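First the structure, then my questions, so here it is.
Showing subunit A:
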Amino acid sequence: MTQSEILEYLQASFPDAGIEPDETEPEPLIIIPPEHLQQVAAFLRDDEKLHFECLMCLSSIDYDEELHTVYNLYSMKHDHKCSLRCKVSREDPVIPTLTFIWHTAEWHERESYDLLGITYEGHPDLRRILNPDDWEGHPLRKDYEPQKKWHDIPLTPQPLLGGGDDG
Partner candidate 1 sequence: MSFTPILIFFIAGAAVVFAAIFFSRLLAPQHPGPVKNSTYECGEETRGATWVRFNTRFYIVALIFLVFDVEVLFLYPWAVNLRDLGLYAWIDMAIFIAILVVGLAYVWGKGDLQWVRPRGSSAGSAKER
Partner candidate 2 sequence: MTQVHDLDIPLGPSREKMDLVLAGVEDVHGERMRIQMGPQHPATHGVLRVEIETDGEMIITATPHIGYLHRCFEKVAENVTWPQVVPFTDRLDYCSSMNNNLGWSLAVEKLFGIEVSERVQTIRVLAAELNRIANHCVALAAYSLDIGAWTPFLLLIQEREHVLDLFEELCGGRLLLNYIWIGGLSHDIPDGWLVKVHEFVEFMQPKMPELNQLLSFNKIFIERLGNVAVIPADVCLQYGVTGPNIRGAGVKWDLRKNEPYSGYETYDFDIPVGTGEAGQFGDAYDRYMVRVKEIVQSLRIIEQAATRLDNMPGDDVQAAIPKTFAKVPKGEVYFRTEQPKGELGFYIVSNGKSKPYRVKCRAPSFSNLCVMPKVAPGLLIADMVALIGSIDIVLGDGDR
């Protein structure tokens, strides 16, 4: 099934969920509001015609006023793909977790929490995975200021010529 067929099929089975395509080229994604995400995702995996048992990739993007998380799904059985998008405002970026649907989401969600600050509620242990646990800020946000020091380990580039003072 192509992406558009899946879109219609989802809209048919979840009429009130407010699922609609967006206009990214080359292929529009399926936008799903956060409150229906877990329901639709479970349906995507368990429904016989869709049967998406692989979550290929979970990436989150910072669009200045919104934080998006894009899920790329793949079904080995039917050999078709589908990608969903979940939009969340920047102030309280909370998305329901999909760990109990696809286990691979567990680490991907921890990484997107670590790098972009989207909290996935219901996640078994949402800790930072790449940066140290007491790292300030979320590095992949567009307004991120890198730290000067961490545990008195200097992270600033050395001055190019001689006599560095703040090294």
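By definition in this document, a contact is a pair of C-beta atoms (placed from the backbone, for glycine too) under 8 Å apart; a residue touches a chain by one contact, two chains touch by 3 or more; residues count from 1.
Selection criteria: all candidates are chains of the complex that A comes from, given by their letters.
Bear in mind the structure is a predicted one, so any value in this text is a computation, not a measurement.
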Touching candidate - 1 or 2 - for subunit A as found in this complex: 2
List the residues on subunit A that touch candidate 2 in their complex, please. 24-26, 29, 53-57, 59-62, 70, 72, 76, 79, 83, 102-104, 106-107, 111, 115, 128-132, 139-140
